[in-house]
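Here the complex is missing a single protein chain, while all its other protein chains stay put.
The chains carry the letters A, B, C, D, E, F, G, H, I, J and K, assigned in the order they are written, with residues numbered from 1 in each.
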Amino acid sequence: MNAILVLHGPNLNLLGEREPEVYGRTTLAEIDDRLAALATELGVAVDCFQSNHEGELIDRIQAGRGRVGAIVVNAGGFTHTSVALRDALASADVPVVEVHLSNIHRREDFRHDSLVAGVSLGQICGFGPESYLLGLRAAATAMRGRSA
Amino acid sequence: MNAILVLHGPNLNLLGEREPEVYGRTTLAEIDDRLAALATELGVAVDCFQSNHEGELIDRIQAGRGRVGAIVVNAGGFTHTSVALRDALASADVPVVEVHLSNIHRREDFRHDSLVAGVSLGQICGFGPESYLLGLRAAATAMRGRSA
Amino acid sequence: MNAILVLHGPNLNLLGEREPEVYGRTTLAEIDDRLAALATELGVAVDCFQSNHEGELIDRIQAGRGRVGAIVVNAGGFTHTSVALRDALASADVPVVEVHLSNIHRREDFRHDSLVAGVSLGQICGFGPESYLLGLRAAATAMRGRSA
Amino acid sequence: MNAILVLHGPNLNLLGEREPEVYGRTTLAEIDDRLAALATELGVAVDCFQSNHEGELIDRIQAGRGRVGAIVVNAGGFTHTSVALRDALASADVPVVEVHLSNIHRREDFRHDSLVAGVSLGQICGFGPESYLLGLRAAATAMRGRSA
Amino acid sequence: MNAILVLHGPNLNLLGEREPEVYGRTTLAEIDDRLAALATELGVAVDCFQSNHEGELIDRIQAGRGRVGAIVVNAGGFTHTSVALRDALASADVPVVEVHLSNIHRREDFRHDSLVAGVSLGQICGFGPESYLLGLRAAATAMRGRSA
Amino acid sequence: MNAILVLHGPNLNLLGEREPEVYGRTTLAEIDDRLAALATELGVAVDCFQSNHEGELIDRIQAGRGRVGAIVVNAGGFTHTSVALRDALASADVPVVEVHLSNIHRREDFRHDSLVAGVSLGQICGFGPESYLLGLRAAATAMRGRSA
Amino acid sequence: MNAILVLHGPNLNLLGEREPEVYGRTTLAEIDDRLAALATELGVAVDCFQSNHEGELIDRIQAGRGRVGAIVVNAGGFTHTSVALRDALASADVPVVEVHLSNIHRREDFRHDSLVAGVSLGQICGFGPESYLLGLRAAATAMRGRSA
Amino acid sequence: MNAILVLHGPNLNLLGEREPEVYGRTTLAEIDDRLAALATELGVAVDCFQSNHEGELIDRIQAGRGRVGAIVVNAGGFTHTSVALRDALASADVPVVEVHLSNIHRREDFRHDSLVAGVSLGQICGFGPESYLLGLRAAATAMRGRSA
Amino acid sequence: MNAILVLHGPNLNLLGEREPEVYGRTTLAEIDDRLAALATELGVAVDCFQSNHEGELIDRIQAGRGRVGAIVVNAGGFTHTSVALRDALASADVPVVEVHLSNIHRREDFRHDSLVAGVSLGQICGFGPESYLLGLRAAATAMRGRSA
Amino acid sequence: MNAILVLHGPNLNLLGEREPEVYGRTTLAEIDDRLAALATELGVAVDCFQSNHEGELIDRIQAGRGRVGAIVVNAGGFTHTSVALRDALASADVPVVEVHLSNIHRREDFRHDSLVAGVSLGQICGFGPESYLLGLRAAATAMRGRSA
Amino acid sequence: MNAILVLHGPNLNLLGEREPEVYGRTTLAEIDDRLAALATELGVAVDCFQSNHEGELIDRIQAGRGRVGAIVVNAGGFTHTSVALRDALASADVPVVEVHLSNIHRREDFRHDSLVAGVSLGQICGFGPESYLLGLRAAATAMRGRSA
Partner (left out) sequence: MNAILVLHGPNLNLLGEREPEVYGRTTLAEIDDRLAALATELGVAVDCFQSNHEGELIDRIQAGRGRVGAIVVNAGGFTHTSVALRDALASADVPVVEVHLSNIHRREDFRHDSLVAGVSLGQICGFGPESYLLGLRAAATAMRGRSA
């Protein structure tokens, strides 16, 4: 139960090439490497998964039931539109940490509201790849608090 | 043309374990069994399908064209967000009965509006697994009215 | 405590003559007869009442306290405007099943929101007179669940 | 079928004493007298009824079915709040002329929208007691057009 | 000061040919003739003017200052969009009667609000050409009340 | 002219049994007794009336014209929906004090806006039965200020 | 713990001179005197404080923790804009009675919503200086109920 | 880089059978044939793809990076709901031409806003299959302008 | 009846000099020339007209009745504000094609809604001068479809 | 290029007679005289123009291109409704100073939003005729800053 | 009574260094010097005060009662949020001139509405430091008009 599932939503596989002025130049593989390194430092396991398919993200969340102790999720465009993903996260019954590379509150209006927020412990956004690292720290703390 | 397609949307496969205080403790398999029993009693065939993938639900609706005589649908989170699913149901050109386990009108604001409602004969919500059974009765009646 | 009160709101006494393309051709007396037959089948008592007066409907709900075990209500136009009726239903402290002949979610905007929904177990709408029969089934189940 | 029903809603019995700066000093009896005189001139029968009870107004509309050929209605405060009264007028299936003493479009915001308007042939407002007389003329014309 | 100015807004010159299912088959010339006949009966002068140009309507209102005793106006599409026309009517400082052929409250949402209403004595809509005749009666009464 | 009319709206006759966690356990009769006692202390007469019928409350307000010097009103559910009741209170032309047992501003959104407030001297809410007593004090003061 | 803190928000120090047609002619000192007299009658201590500085009002609320048993607050303009003041009142953890001289529900739209209401026992508004006296009564009752 | 990707969203595979009164009787295969013919005429390559799965459409857009020079997209129901698809189109960094068979601005309110529009060069809607052909012309021009 | 009327609304006469970063550098005369050339190719007549006066545009639409077989209209700023122009287009009773140089859905909010759209066959926007050429093609097709 | 164009919108020709309690008693001719005098003092040329026709105002703005160095505009009722006028001002490409006689922010809601503001350097309102004089000073400064 | 109070709200002390692209490079001291020079020219006294504390601005307004004849106020961020400051200005009972360096109507939505506007004679915005000088002129005129 000490694995932390890190979910990357649609288009995040393009990180580093897609609109770099908004999302930066680090690739997703580099982020996953940095997450793995930090996980080792924090003494937790980390499991990263990216998909452009809403259904696959939901399947993965469900597959983690009983094995995953916390979730760090950057749902990308699904953040603002997917009630189904929100319901899947809610049913996971573990602490959820919502992260975003950009500060969603300063972008288009339709990016201000997050359906994920309603089922998350907290939100970290705006710090580029560091958002994930801070999110992993927060998730590790929350997971420990739970198992204590 | 006397088969009734019963569609279960995202996360309904978790029924019985996911947030039981909202959705009850009956599993989806048990519901499907009760639907099959009632179908026999009503003299209709029933075909149940669950998916977490919006596209698979749409594919299934399209696959039923010319064979399915009515649809009972609990679209889960897609109820409130999927215009594509709504369009698929509209193009099926058979009576659609919308069902929900919980009373969606008493939950979060974003669950009050249903895109499915706009293309359905009627809506049944709030009675837990019994919503499906009542929905099957309504669908059977509507299918008969059509073929008469 | 095993009587089910069935309330018919304003203009439902005209059923069968009023706007038949929206509400169908069955009369209210015929619906009450079918409800009585189904009640016998389900082993419950049923008590039907129609009024065009909001106050009379409230009085009747209050009069049933301690004797009525569930309520099936089609509040007609009061559905969308009567906080007083809603408060009366809430104070009845028995399961309330909201029914409508037409699918209110496909009609004028002002018919989409139901004040009754906020105090009801569930809602059944769009199936014509069958909405009542399905509602009676749901109410009987709920009443039994309560007394169990 | 050549009677025109004239309905006066709540508080109109106080006409002449209630807020005369808004509603003028003519009493309801005087208006009814002037309506009767004009009806004679136009060769129609007129039947005036006032009530503070929404239910009684609905009952009266229903009682006129098959006998009343047109309705002139000043629904007072019910104009903006009563879906039930609107439904009763719709089911009457005769031309409805909506009248108001004051210009409701220049008063408080909650008086701008009329539920009655949605089921009326037309609206006449702002001319004090003359609104009724103009309304009777319009109703007589419409009734004749129908029976022609 | 006993002339009544009757203003016809844009597209009303097409009356009788344009969308007859909405606006009827009477031509504008026929309406003006009926208005002239009624004016004679009521002992007032009437002056009719149509334009598709907002500016010409405003010029005409201004030109009538000191000579026109009341205005009957069907501003057509300008009803909902022209603050300038509203200001011109307000500055005329005589009773304004707003008329419409159709019941604007039953049509598209953008036709529900009238800028003209805010500076008018009252509104008459929905009675086809008769709306003008009723409007002329109301204007004649108001003009007399003023000069009394 | 020194009688104070105390109006209790729909469902208040159930006070003490209906949703006691919201409305408390004191009955309406007990409140009326405490009002009578305070009235004696303040040297005013008090006249209490409850009804579930909007029309009866309006009739009672009208019947008090010329005899009642102030009104204390808890309109219950009608507070938020009855323009007719508001108009009746406005036409009474005496100080109106609006009271509520619960703090309506902390409850459901549809209870935040009061149509009664627009025609009242002031509002007292949230203090349970004491709201009535404070309201009677305010009404007595206002009535005295008027007759002075 | 039996002191009642009475807070006067911005501009209330001008009472008696500032817009007397809205706020009356009594000065704040006179109100404080009347409050002191009533406090003696009710057997409670009263501590009055006015400031035009949001921060000073918050400091004062915090300073009263453990010593103040109830708060009567007229937050003036801060009522509608200060989340910080609301949070301070919430953290005080004693009954809060909100008072206003004028009936805020009849004034500009931006005065209809009160942030203070969400953390108050109840609200009294519209009775001029008497609002404070009624508020003190309500606060004394609530404080007693708590310590009982 | 001179291929133009033509994307058909959900339910467009049913074209010709689904709601022909809205979408016409031409099949998708026929449209693809006409697009191929026009492409030859314009001297560009065209690559058509249909899916009911949002994720597959996103995958296809990503797969075209570096090879596709322009995109013509009819996103069907995803037009109004998919931020993920919008982000994928934005990251493609080639001219996007949005097309629709029907005039989306004349249909249900929820079809008026297009998330795709925010990342498209322009929009063509309402001309049935010809919308695609006009869209291909516009895309070819834009692609040439870019490579020039 | 085979002439296509092309209407250019306010400020389009400045094309080529006015805000070229939004509207491009082609002049209106050049666009009219390209339209004439394409018309010859398509075998239709084209008649171009520009005005800054709403009334003149309406007059021109009316003058074309019985002679013009289709309309291509870029109403400029009137697109979003002129109900009168919309009504004139509706009464023309021929296919209307709405065109815009820029993609109005990506500009200021007040440019997103088009009153013209409600009476048009379709909309083409965002392709600069090519919008007109595509629009002429669509109009020619529609005109032919009609006369067929 | 040192002429300042002063535009007066609809109904401003009536200044001094029209609603003087809102707009004051100074005539437009007197304002133009005071503007001419101040222009001399400031060393700039001034060119005043009034029209009730939106199209004429647009024509005049266009005619000034290359000759007019700044614009002072009181667009009257067009301020809130004319996108076309806004576009004309934007295309003039000189500093625009918006003026109003009355404080538009204290009047009816529909006068609060100004389309002109979006393309103006600044706004001056509420000072009667002095608004124009202050506006001329601001325009002169801005014109100088530009040519510097 | 001939002193004019000039109030500078929060962050205006940073003028010249803070966001110079929005607010310009002139310092607050330079503005105060130019105001003093103009005051001498106009024959009025001027008293300038800056604070980042809402309460201090209110205190200063109150302190000026009976001595200050007009107020020029740039309330900075408080413009849009401070009901308390608005109430203080209203109670000052002298002409208030609202000024802003930038054109607030072209900036973020939350800067469009001004609470100060509701109690001001007029508004001047968008002209940088000159806004203050124009404001002083307007205030001097208004003060003279009052004392005349």
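Assorted remarks:
Everything that follows uses one rule, which is that a contact is a pair of C-beta atoms (placed from the backbone, for glycine too) under 8 Å apart; a residue touches a chain by one contact, two chains touch by 3 or more.
Owing to the predicted nature of the structure, the values given are computational and were not obtained by experimental measurement.
Displayed chains that the missing chain touches over the full complex: A, G, K (touch as defined at the top). Looking at A:25, A:67 or A:106, the residue that reaches the missing chain in the full complex is A:106. The hidden chain makes contact, of the residues A:3, A:28, A:42 or A:134, with A:134. Contact residues of subunit A toward the unshown chain are 103, 105-106, 112-114, 117-118, 120-127, 130-131, 134, 137-138, 141-142. Summarising the interface, subunit G meets the missing chain with residues 53-56, 58-59, 62, 65, 81-88, 90-91, 115, 118.
Counting over the whole complex, subunit K has residues 9-11, 13-14, 17-19, 51-56, 76-81, 108, 110-111 touching the chain that is not drawn.
Throughout what follows, only the chains that are shown with their structure count from here on.
Common neighbours of subunit G and subunit H (chains touching each): not present.
As a whole-number value, the distance joining the C-alpha centres of subunit G and subunit K reads 31 Å. Per-chain CA centroids place subunit A at a distance of 62 Å from subunit D. Separating the centre of subunit H from that of subunit J, both taken as means of CA atoms, is a distance of 46 Å. Across the assembly, subunit I contributes residues 53-56, 81, 118 that each touch 2 or more other chains.
Shown are all chain pairs that touch, namely A-B, A-H, B-C, B-H, C-D, C-F, D-E, D-F, E-I, E-J, F-G, G-K, H-I, I-J, J-K.
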